[in-house]
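A selection of the complex's chains, in situ.
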Amino acid sequence: MNAKATRQVDELRETIARLHHQLIRYNLVAWTSGNVSARVPGSDLMVIKPSGVDYDDLSAATMVVCDLDGTLVEGDFAPSSDTAAHAYVYRAMPEVGGVVHTHSAYATAWAARGEAIPCHLTAQADEFGGEIPVGPFALIGGDDIGKGIVATLSGHRSPAVLMRNHGVFTIGRDARAAVKAAVMCEDVARTAHLTRVLGDPAPMAQADIDALHHRYQNAYGQRGTSAATS
Amino acid sequence: MNAKATRQVDELRETIARLHHQLIRYNLVAWTSGNVSARVPGSDLMVIKPSGVDYDDLSAATMVVCDLDGTLVEGDFAPSSDTAAHAYVYRAMPEVGGVVHTHSAYATAWAARGEAIPCHLTAQADEFGGEIPVGPFALIGGDDIGKGIVATLSGHRSPAVLMRNHGVFTIGRDARAAVKAAVMCEDVARTAHLTRVLGDPAPMAQADIDALHHRYQNAYGQRGTSAATS
């Protein structure tokens, strides 16, 4: 790596370590079961969580750097066992700069039933632009999970996919946007669950969902940042 | 602003920043999704949260000041995307000094079904004086949300309204009272949900609800403060 890439990698190690604490704060992970990664801009590298390391021990120094085939390039630990899925997404979706994976409970319950989360909340329209879709069942250990994520999210408004019997993957233009999508996915999954437990949600018109999504993606947040990053 | 107004604004910036931490503490918000505002007493100004700024970065300095048309008067950030709704309430309801908006999960589940929360708890009778009503579906971006809030809460005992498919707005004589109403709204929404999951609540007589509400609004708390502010 040249000096600029080294600087970028150092900053991303710090950022990615810090973002894992948002997964804990919002109660999206148990033990070592979720992970965040970021593409190193302008290179074929990614920064990702090491495998099976306690969240308390995550720091810039323990993060690892892999190439986009998932091969370890730099770091003292083996990369996350989900590295192949993250890498596949970066190879297939050049606009994606961050990927998050969790087994957050409410979203994973929808995934376990193989049910998409229908859109009956303005917050879901804002962030996801409609339903949160279900992806296929796929075994870990090759490109199957990555392929399932990409096949489901390509051309879809939602930055989150519910992988059947498994959990959630989210994407974003950077890692922070992907973490935000993971937080909001669990939040709407929970409210949608509570809604359905006692009856049927009031319907929302597709035109309203479209209008909310368009506005949120273009007008929310501070000038010069997109909704996805603020 | 004159010196007195400046002092008031500075104090309210501090108060409003601090009150946002109650939204986090009671788990009413995810990411940047809730907001608190206060009317600057005796002026046509309000202090409100900036849009899309992390709760960790909220401080007196990051709060913004708007006039009651929602136009930015002072501050380094764009105001909350819900500013128009807050402003409408302040224009239409001169007795209101604070407004809060959340998507707290249990209350929003009732809102998503378009169901008012019936009163079967003494705590709900105390704070809300009966059912917590449902307001209309309304799109963000104009006065529709504000109009829906005002139409529902004018002449109603409840300081909270469940905006259909959206979330909660609460009002109070000051911001602290509105935050209390938001906390209590989620608390009774949750207990009412849990009650209904396993059967039917025992009925409460209207006369008992009336007696509890009257007493709480007039006798609870420390002398010289109203229930709504203690």
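Labels A and B are assigned to the chains in the order they are written; within every chain, residues are numbered from 1.
Basically, contacts are C-beta pairs under 8 Å (C-beta built on N, C-alpha and C of every residue); 3 or more make two chains touch, one makes a residue touch a chain.
Everything quoted here is computed from the prediction, not taken from an experiment.
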Full count of same-sequence chains in the assembly - 2 placed in this view: 4
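The definition used in the following text is that only the chains that are shown with their structure count from here on.
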Copy-to-copy rotation for subunit A and subunit B - C-alpha atoms, rounded to a multiple of 5°: 90
Chain centre separation (subunit A, subunit B; CA means) in Å: 31
Touching residues (chain side subunit A, partner subunit B) in the complex: 26, 120-123, 180, 183-184, 186-187, 190-192, 194-195, 197-202, 204, 208, 211-212, 215, 219-223, 225, 227, 230
In the complex, subunit B residues that touch subunit A: 30-33, 50-53, 77-78, 81, 103, 105-106, 108-109, 112-115, 137, 139-141, 164-167, 193, 196-197
